[in-house]
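With one protein chain removed, the remaining protein chains of the complex are shown where they sit.
On to chain A.
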């Protein structure tokens, strides 16, 4: 069992890594069994995620996109974990999970709409069990536990995959969720994307624990630290956790050690608080180039394919954004319609008064 082998409280072998930063296999025995076509599709999502993320930032800089939270560098932590779950499983995001969302089936158009400031972005396809973005830090984890409690009570075969940042582990609700998940033995897998920073706060100032994974121990549940830029390691750890969850053996905490290469959001200036050398060092551990090399070595991918795929995605992302950009402002009804099944009379009255004003005064 990986969580035993890579016990976060043991100094040796603390972090699970399967692909080293050059993209070579560290230990053949650890390589998870992933079908070839799935490996390729995981890579493709990571690539799309990277391109869509880079472009969102550019659009924002051109004044065409609103505030956006970049996640360049975190693709492996996201795709590696979500790929280890099934379509019938739940995804509970924080707010920086672009690649996970895309792999799960939230469309790029809607993700962009959301960041573009349009509520319609949060419409998810019927068969995609994904919760809306959670902006209040850490508060989503208790939902993940509740989803799991309901699955247990109703005898459903579902696993719940939830994400939180390193900063989020300081919140009371992180601890409540871990405690509940242990007590109620819920099929919950919590992935901490430790991207080293919570805005300007480094992880070392967020906690005195040596790892975030070891916090699981206090709640009597398994925890494991993995190289979050190694998609195979993230997949292997999550797959094992998902299996445990499905077997009724309860929750797992996974710390994916990764890095946010971009700013916290487009309103943030990371040059104030972090050094260029640090960013460069982490750029060398890029999850995408590692995985690409692995796939090329395996004969599943080629440089040429890569070029073509990039071109295709560039086009796709441009087109998608153009469409979003053309979506204009949100109609008035949209901001009233979704609060209740049936609009209460006082809300209706407010809506009608405002419409009358628009009619009388023109807008």
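Rule of thumb we're sticking to: contacts are C-beta pairs under 8 Å (C-beta built on N, C-alpha and C of every residue); 3 or more make two chains touch, one makes a residue touch a chain; residues count from 1.
By our rule, contacts and distances are computed from a predicted model.
K.L.:
For the chain that is missing from this picture, which UniProt protein name fits: "Pyruvate dehydrogenase beta subunit protein", "Cbb3-type cytochrome c oxidase subunit", "LLM class flavin-dependent oxidoreductase" or "Sugar ABC transporter permease"?
P.N.:
For the chain missing from the view, the UniProt record says "Pyruvate dehydrogenase beta subunit protein".
K.L.:
From the list A:7, A:97 or A:173, pick the residue that touches the absent chain.
P.N.:
Going through A:7, A:97 or A:173 one by one, A:173 is the residue touching the chain not shown.
K.L.:
Just one of A:128, A:279 or A:347 touches the chain that is missing; which is it?
P.N.:
Of the listed residues, the one touching the omitted chain is A:347.
K.L.:
So which of A:199, A:218 or A:284 would be touching the chain we can't see?
P.N.:
Candidates A:199, A:218 or A:284; residue touching the omitted chain: A:199.
K.L.:
In the full complex, which residues of chain A touch the absent chain?
P.N.:
Output for chain A: 66-67, 114, 116-119, 133, 135-139, 167-168, 170-173, 198-201, 205-207, 265, 267-268, 272-273, 327-330, 332, 334-336, 339, 346-347, 350-351, 354, 357, 360-361.
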